[in-house]
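What you see is the complex with one protein chain gone and the rest in place.
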């Protein structure tokens, strides 16, 4: 019988995908959120982790941007 | 100037949405026919002129022959527009449809073409209206009125004198534009920001459309208001027209129009009169998107600095939306486009495209000649920062796998594609991801032909 | 990527330069009277101006002895009423037309004996093209120009070179020349003008319905024309006619120096006087004295 799982479909560019994969690896076993790694730019993850991923990404972006010491 | 077209088009949609008898009453005025004719797409204009002196209905087949093959899409658009505005009446014979021009529209347009536009009222003799304001004064007056109305609209504290619109009226205008949470200061909604970035004519049409749809509730006949407005746009700027030629509905409207800056009211000893400003006469022009362009004021440099040669507070407010205004001189606003300023613009729902079109359309004439008006590296960087914000797209979905056989998988994926819910599929592992919305349909489909 | 300048002028803003044939000899003999013709044309001009606020109309009169500007819609902008019924546009046009035809008649009293009574189409065409160049010079924001010749009198052979020059100049500056010929026979000049510049040529069968012809064929703006069925240039006769007998020929002899066309072999070219078959140098000295230069 076809098995259907509810979740969140993520599509992004390859560097961001790698970022999400190692974010997932750094989480403790119980909170691993990636259900399937569909291909190098698409994931299927738990439905409730959208906010957490977005905040991790924006934090990652802030680390990378240089703030001119005003 | 796409947004003018959209707004003006909705104005035309509003006219089209009027009931038939109201529309016929509207077409009794020659100027309305001319304004409607001008708002039609070019092909529709030609059809109207061609059928002007044909009294017998024309079958749609012979109408089709006027156009060559690859013009048929434009032909269809033109015909639909004409029917929508009831300029063309559809006569359904037994076997096929035929079209005929709306008779009142036809007679009035004929009269208009034969002896030209005759205004219903004469400009007042100059001895009564002593000294009329010059055109420049009129422009300055119109601009000032409009700006202070706008400032009050977005209820920023900077408007010096408040317009005479009642606060309820203002709330009606602000309906789509402001989000008023209880104790918070009212903040602009997404469409509020887009409204601010629009061209003056587009904003004017938006406000008039709200004004007219609101006047419907107070029992004022919409058709009269529209007729009076379009007729106003055919008057000559700077001429004085006496008030007692107006009906009292129109007189009430004139006061509101004076607040918007469309007309200037003046009180003589015995008589009072109104003078249409450029804003009024541009109304019918901006119906078609070839409206005249006003003076640009923004200069953007390759080092992301922004110099706006304008003293208006409104411009300052708009620039503050997406740039950090560093200092304001009497006739110059200096700002810098930074990542932070752009990020909070993007959060407010403004897109990079809107910012760029605003900068291009208001480019200072000195900068406007050389293409690109806004340096390429600035526009590229703005677009880059926008894509940087949403590098990841997340859509709620369902994943299906362990399909019993290949053809069940194929059938399911075709079904999903037909309902355009298919996000991703992998034929080898027979696994696919479908949007959440069509999950129910998918389930019946799968249960159906298991 | 450079941002394409947003299209400021919609495609259907057009400038129509109308060349009115006021040749009294033609109008006295034509079935449609000049007055009726004018009423058709005035309504046509009015509808062009109604189509779009930014449309512009210029009228030039092609007289028998002279040509002159009659009306320019960009000059008198007032739409106010004048002397009761007639709007200002028509009255100023009619008044200027009256002055022009009066002046035109004074220029030459004598009847044109045998010569064909043609009007100075080449003059009005050249003036129209100069005006259009001025519009092109006025900046990137200008309406799309086209010329409409409302011609009745026959072609004047002595205007052949001037008209051809004007046609090629119009072709180079991409200005289509529409032509509506109301005379008895056909006008080869107008057919070639419309064919080369991509305009529309039409010879209305019955002149009473002139307004409907103008509306159907000549009112469409240049952009919409690419989608409409318009009269095809059928049978445009491009064959040349020889200088000596004036009949059109299939094959002919061309003088290699001045390209004048002859139907049979001549010893000497009548236009430039070069003798055929000899090298130029011997011929030059012999025939220099008696050759008459074209400019008398």
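We just call them A, B and C in the order they show up, numbering each chain from 1.
Everything below uses one rule, namely that contacts are C-beta pairs under 8 Å (C-beta built on N, C-alpha and C of every residue); 3 or more make two chains touch, one makes a residue touch a chain.
Keep in mind that, in the parts below, contacts and distances are computed from a predicted model.
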item: Record-based protein name (UniProt) of the chain missing from this complex, from "General transcription factor IIH subunit", "Exosome complex component CSL4", "DNA replication complex GINS protein PSF3" or "Exoribonuclease phosphorolytic domain-containing protein"; value: "General transcription factor IIH subunit"
item: Omitted-chain contact residue, chosen from C:101, C:186 or C:270; value: C:270
item: Residue, one of C:64, C:211 or C:227, that touches the chain absent here; value: C:64
item: Per the touch definition above, residue among B:144, B:375 or B:396 touching the missing chain; value: B:375
item: Where the missing chain touches chain C, by residue; value: 64-69, 72, 107-108, 120, 122-124, 126-127, 129-131, 133-134, 137, 155, 157-162, 164-169, 172-173, 188, 192, 196, 232, 234, 236, 238-241, 243, 246, 249-262, 265-266, 269-272, 274-281, 283-284, 293-296
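Here is the rule we go by: only the chains that are shown with their structure count from here on.
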item: Per-residue overlap in chain C, given as positions that touch at least 2 other chains; value: none
item: Parts of chain A lying in touch with chain B, wherever the complex brings them together; value: 1-13, 16, 20, 35-36, 38-39, 42, 44, 47, 50, 53-54, 57, 61, 65
item: Complex contact set, residues of chain C against chain B; value: 1-6, 8-13, 43, 46-47, 50-54, 78-81, 85-87, 89-90, 141, 211-212, 215-216, 219-221, 223-224, 226-229
item: Contact footprint of chain A on chain B as seen in their complex; value: 339, 388, 391-404, 408, 412, 423-424, 426, 431, 433, 436, 439, 442-443, 446, 450
